[in-house]
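All protein chains but one are shown in place.
By letter and in written order, the chains are A, B and C; residue numbering begins at 1 in each of them.
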Amino acid sequence: MDMPQCPDAKGVVAALAQLLFGFNCNILQSDQFSDETIAPSRFFQRIHFDFKDISVGTGNLAVLETAVADLAKRYQMDWKISYRTQRKRMALLVSKMDHCLFDLLIRQRSGELHCDIPVVISNHSDLGHVAGMFGVDFEHLGFRRDIDKVAAKQQQEAAIQRVLEEANVDLIVLARYMQIFSEEFCEKNWGRTINIHHSFLPAFEGAKPYHRAHERGVKIIGATAHYATSELDAGPIIEQDITRITHRDSVQDMVRKGRDLERLVLARAVRWHVNDRVLVTPTGRTVVWQD
Amino acid sequence: MDMPQCPDAKGVVAALAQLLFGFNCNILQSDQFSDETIAPSRFFQRIHFDFKDISVGTGNLAVLETAVADLAKRYQMDWKISYRTQRKRMALLVSKMDHCLFDLLIRQRSGELHCDIPVVISNHSDLGHVAGMFGVDFEHLGFRRDIDKVAAKQQQEAAIQRVLEEANVDLIVLARYMQIFSEEFCEKNWGRTINIHHSFLPAFEGAKPYHRAHERGVKIIGATAHYATSELDAGPIIEQDITRITHRDSVQDMVRKGRDLERLVLARAVRWHVNDRVLVTPTGRTVVWQD
Amino acid sequence: MDMPQCPDAKGVVAALAQLLFGFNCNILQSDQFSDETIAPSRFFQRIHFDFKDISVGTGNLAVLETAVADLAKRYQMDWKISYRTQRKRMALLVSKMDHCLFDLLIRQRSGELHCDIPVVISNHSDLGHVAGMFGVDFEHLGFRRDIDKVAAKQQQEAAIQRVLEEANVDLIVLARYMQIFSEEFCEKNWGRTINIHHSFLPAFEGAKPYHRAHERGVKIIGATAHYATSELDAGPIIEQDITRITHRDSVQDMVRKGRDLERLVLARAVRWHVNDRVLVTPTGRTVVWQD
Partner (left out) sequence: MDMPQCPDAKGVVAALAQLLFGFNCNILQSDQFSDETIAPSRFFQRIHFDFKDISVGTGNLAVLETAVADLAKRYQMDWKISYRTQRKRMALLVSKMDHCLFDLLIRQRSGELHCDIPVVISNHSDLGHVAGMFGVDFEHLGFRRDIDKVAAKQQQEAAIQRVLEEANVDLIVLARYMQIFSEEFCEKNWGRTINIHHSFLPAFEGAKPYHRAHERGVKIIGATAHYATSELDAGPIIEQDITRITHRDSVQDMVRKGRDLERLVLARAVRWHVNDRVLVTPTGRTVVWQD
């Protein structure tokens, strides 16, 4: 897989296709998109190719990567090659609610998510048994109470970061993790941290959004999966969906329906990220090539 | 049809059913709802009954209405009887966009909306020919330019109110009418003015919402039909729906998809109102008994 | 809860409401429906009432039930009272696929399904560990290979029936159970056995439906939850839903998307049944009073 992104330029499609053809690689799928809302307009492409017949003489993948790097320099192109044989490693961060945790563990085990889950991290101990059911390590990393709040948060984040690094994690999924990360943590893990939160029409910011949506009499509730940034719930949106509500739905009913929504929306976003189908544009929109 | 609403009380269901049975009326459908979020909790009911066999001796509908009024007093109940033979009269207010106008005219003519449309009112002259296609009167009531803004707005609203009264209108539908009404106008027409507007997850208030939703990279756009209040787009919500968006959709595509959404959502809200299926609770939520 | 169903008759609504009022019961919710497609038209009602203030003197629930029985006789009414304190007991029947099994176990444990799950029964041993994760008994009841097919099937069904009876089961959910039951078994468990199967537009009967739907290039796949009858997939429909498909979806993708659909549709149907919200009409349609 190859994810170029560059200022729009004639010839880049041809040059890449020609290069891969020259190495006897077979292009299985190719998606492209030009974002015309940026000046200069920016070109995005995802190429899924098969290199099993890679030409003798040209040797190996290292040579191919060097050739792509050369071409990339010419077109001022950002790029990345992901190999399907290198399974991504995903950490799940949870608090007390188990619906997203169960959902991702089940999907991973069924083969639906092409990744490994080396660790579940939580600020509470409640969900350790769920990780245990699936044989996944569980790290309870709460706040230390013997030091001040700021220091406790720093220590906790440092501990989380350490676990992530030790587990060699590529992707962090906040599966109903009810802590807000510092700007520093968000920046360090930018583009690889996915969060899920409920959304409403109209939006209700602040506390008790379900109660306020209920008072307002909304007929729809939604959920949004996005890349986490330090600005709360403002990161690039990967996926959204909604479910219908009537006047009969209590706040508890809305929360219940919201759970199903959160599971589905988060699972889709994770799947697309794991399959290298999500790109973030310089202005913070996502390009999602759905499978 | 009978739309009682009263503080929740044992016996009200029985008393109403007994009363109608006593008059030999047949209850065809009955929906009820208790709003527990208000204290004391409030009871809402919609009874659809057939009075073709109304008992001799009890005489006529006037006697029935008197009996209901007596019962209502006992239970501190608000109530209303609508007769299917009395078709509601609906005025359509439009500006320059014709999609909702066409949609409602076509649905009315096909018999889908059980109401009459005596008049289309606009602050522009552009859509006169559409009203003409369907043989509906068209009133162009723009602003006078020879007086100051405040006076011009007052004069225009007074002119609209006059047309509404002359046409004996029961229901005012703002079918993409791009003017904001004064508090006075909204209050005078409270509970009988339906508006449609686009909605987003998250919400984008202020100017150019489609542009801002596009910049934000939303994956969903929505539309909301609600009763108009003087606070912009804050009235009781009757219906909402959404449509999916991808990174490929330009602002123009979003506007196009939004049009289909607005037509469907507005048509549903109008239909339910015309069929007396919408009640507003004291806290501004709606009870919508969908057909 | 009270589920009367009788030939449509004036006065039945009033009589029931009056009776409950006489016992000082509070009607919390009442839904009714008249099926006009049957002659004579048939009346269905669901009344949710609270009897905590049941009048002294009238004594107890037995007296109330007797009074309802008397009234029922007068109106030729079928009826049933369910008490929320008597939790239903649900058996899950599975084969090798675990997605519906996991889903129902998780929902039950989270309190979303107001019932108990005393046993999981399977014709294979594969999913025993899943039942074990949740501390639920697992019965592996395969075919005996030392006797002929017909006898083996009879023996297996008898064994299943025995387990159901020993576990005092009210509801049987075929959560991707890949065996066809005999007419006898279906009749014995009529109205309390829920099945889930995939559905297509158009329908593809017979083997390998996903392959055939893929060949046909459908843009939608569906799932249907219904009460099981001996005629395959022809029982009264409780719930249906669909998901979108594109030309890019392989058969495997369709199966994966179908799994999410099956989980959601089956869970909704089970929930409505557990909450006594589903009635079957004499002509085999369902009345579903959604919560």
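Keep this in mind: a residue touches a chain if its C-beta (ideal position, glycine included) is under 8 Å from a C-beta of that chain, and two chains touch if they have at least 3 such contacts.
Quantities reported herein were computed from a predicted structural model and do not represent experimental measurements.
S.K.: From the listed residues C:41, C:168 or C:246, report the one that touches the chain absent from this view.
M.R.: In the full complex, the listed residue that touches the missing chain is C:246.
S.K.: Of B:35, B:50 or B:98, which one is in contact with the hidden chain?
M.R.: Residue touching the chain left out of view: B:98.
S.K.: Residues on chain C that touch the omitted chain in the whole complex?
M.R.: Interface residues of chain C facing the absent chain: 33, 35-37, 199-203, 214-220, 222, 224, 233, 236-242, 246-248, 250, 281, 283-288, 290.
S.K.: Touching the missing chain, which residues of chain A?
M.R.: Residues 10-11, 13-15, 17-18, 20-21, 24-34 of chain A touch the chain absent from view.
S.K.: Contacts of chain B with the missing chain: which residues?
M.R.: Counting over the whole complex, chain B touches the hidden chain at residues 98-99, 102, 106, 110, 112, 133, 248-249, 253, 256, 260, 264, 291.
The criterion applied here is as follows: only the chains that are shown with their structure count from here on.
S.K.: Suppose each chain is reduced to the average of its Cα coordinates; what separation in Å results between chain A and chain B?
M.R.: It comes to 42 Å between the two C-alpha centres.
S.K.: Find every residue in chain C that makes contact with two or more other chains and list them.
M.R.: None at all.
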